[in-house]
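Sharing a structure with you now.
Removed from the display is one protein chain of the complex; every other protein chain stays in position.
Per-chain numbering from 1; labels A and B assigned in written order.
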Amino acid sequence: MISRSPLPYIGILAIAGMVALLPFIVSSFQLAFAIGLLNFAVLATAWGLFSGPTRYISLASVVFFGIGSYTVAVVGEVMPWPAVLALAALIGGGVALVVGLATLRLAGIYFVIFTFGLSEMVRQLVTWYEVNVTLSVGRYVFLDISQTQIFWQLLALLTVVMIGAVALQRSRLGFALRVIGGDETMARHFGLNPTFAKLALFVGSSMIMALAGAIMAPRWTYIDPAIAFNITLSFQVVIMGLLGGMHRIYGPLLGAILMTFLFEALSDRFPQAFSLLLGVVFILIVYLLPNGIVGRVEELIARTRRKPDNTSAGLIGERS
Amino acid sequence: MFLFALLSGLTLGGVYALVAMGLTIQYSVSRTMNLGYGEFLIAAAFSVFVMFGAFGISPYILAILVVPVAFGVSWLIYRVMLMPIVRRARSPLALEIDSLLLTFGLLFAIMGVLLLIFGSNYTNYYYLSVPVRILDATVALNRLVSFGAAVIVGAIGYWLLMRTRTGMVLRAVSVDPVGARLVGIDVNWAAGLAYGLGGAIAALGGVLISTYMTFTAEMGVVFTMKALIVVIMAGVGHVLGALIAGMALGLIEAFVSAYLDPGLTIAVIYAVFLLALIIRPQGIFGRVAR
Partner (left out) sequence: MTEMIMRLDRTRKAFGGLVAVNDVSFDLARGEILGLIGPNGSGKTTTMNLISGALRMDRGTIELDGEVISGLAANRVARKGVARTFQLLRLISDMTVTENVVVGMAFRPGQPWNEEMVARSRDYLDIVGLSDKADWEASKLTYIDQKRLELARALALEPKVLLLDEWLAGLNATELLAGIEIVRSIQKLGTTIIMVEHVMSAIHSLCDRCVVMNAGEKIAEGTPSQVLTDPLVVEAYLGEPHHA
């Protein structure tokens, strides 16, 4: 529960350090794939950070991702890059705060339904603004940021998110989330404010997604609301989180890696049937891996371990 | 303009009310939220479009074929896809999450099939698009007929639910599934029936809307969302409330698009939804929060 061991941090940094060398050895095509993978890894991890402990399934990842991208499209050329990123995170966090304040005090179902339509609404609002105020639907993003730089930025973001996730798990807030997830009513009677804890996490998770969207924006050169707020992305992120297992920090990361390869294979071979296959894969995961791959592996480990334990447990039972 | 907005709001609201009634029956009886609900509507719209094009039969007559098929498919989806989840669920919360995720997958699967067959183009056809003059405004005949059909079916549905034995069984399960089981009601049978009814009503809504609205394979999400908003705003399981709120939604949409901007309808509906969640999360007609 309370651990100060630096090992996980060192591990994360070491892996990140090795991955950082990738741009020097891979082709530009492979690098583009790696960027897509890193992006999903960040989004799925951020998603799991909130939806895992709270069990509030967010279907609105693309809203915050899109907000990040749009921030870059609007102010990318007039502000220094770090300020652009900061602004993207702030706007994403602000929107999450409003959404969270309205829905997180209610039962999870209201939150899910609200996030379900949120991307549609934001897309419509941005389209309306662009059509009526700027008088053109699309925008061009011309920034002097190379693929390699995007890769490193995403990797840095993922590293920070992973380290932050480990630190969170060891912190009082992380413990609070476990308690809230265990029994919200009881948690209230021991001084916890569940709504506040959920809100803090939702805002944090959304800021990360907005940052990912901002970092990815220069790849597109052209964006419009339909591209930036495409609900399929939210769906993909949920699949990844579920496949890996959202009750562990590294679950969504694992899911993101596996699914990115699967998406690549599917969209290459069956570009027409992409949605259908996504839907089918998703349904299969819900049936077969309700706790994700990580959950299944843990079950198997627990089962093999329990067998030799059975006898001793029986003895204790007899004695008492 | 006012009269025009009123008429198109009423005709649209009639269909929304009907569709929301289907979803509220489905959700309150089966306790599983169906995010793929709007796909039934769109799928029905496409099948009518195809058959109307091929045989030239009136969409309203085709509904007699499409609606029972939708009932069967929806019923099967409950029995085959959702029952295992219901059996597995250890708590109502787990069931809620599992069913949400499952039907989220269903949404993409059905949408994927539609995309595969029809692509992502906007589709429409012309049937009864004869202008009818009412006072100062003109309305297409298909809108009026669809509205009439929605009102008749909605009224019959409401009457069946309130006055028949089967309707009472459904209402009993929606109020208290445990208690219903104790008095000998087969809750799974009721949930399957509710699912079938919901699918059938959604399909009917799709048929009615297809006669005057342009639709795409990716539009199901929007209808699901609107139906969900109506159901939540009315208070889950409150059928009359869903009918009223659905009507109100159609009117809001028509007036926003007439006086403000057609591109802002969803944004305004969402603002109303947000307000409702903040002020009365149990629903406007609901008594207690679930």
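Note that in this section contacts are C-beta pairs under 8 Å (C-beta built on N, C-alpha and C of every residue); 3 or more make two chains touch, one makes a residue touch a chain.
Given the structure is predicted, the values throughout are model-derived calculations rather than measurements.
Taking the complete complex into account, the chain left out of view touches A. Of the candidate positions A:12, A:118, A:176 or A:257, contact with the unshown chain belongs to A:176. Residues touching the missing chain, restricted to chain A, are 1-2, 171-172, 175-176, 178-179, 182-183, 185-193, 320 (touch as defined at the top).
Here is the rule we use: only the chains that are shown with their structure count from here on.
Note on chain placement: the centre of chain A and the centre of chain B lie 31 Å apart, centres being C-alpha means.
Within the complex formed with chain A, the residues of chain B that make contact are 33, 35, 81, 84-85, 88, 93, 96-98, 100-102, 104-113, 115-116, 221-222, 224-225, 228-229, 232, 261, 263-267, 270, 273-274, 277-278, 281, 289-290.
Within the complex formed with chain B, the chain A residues making contact are 55, 57, 59, 102-103, 106-110, 112-114, 116-118, 120-121, 124-125, 127-128, 131-132, 231-232, 235, 238, 242, 272-283, 285-287, 290.
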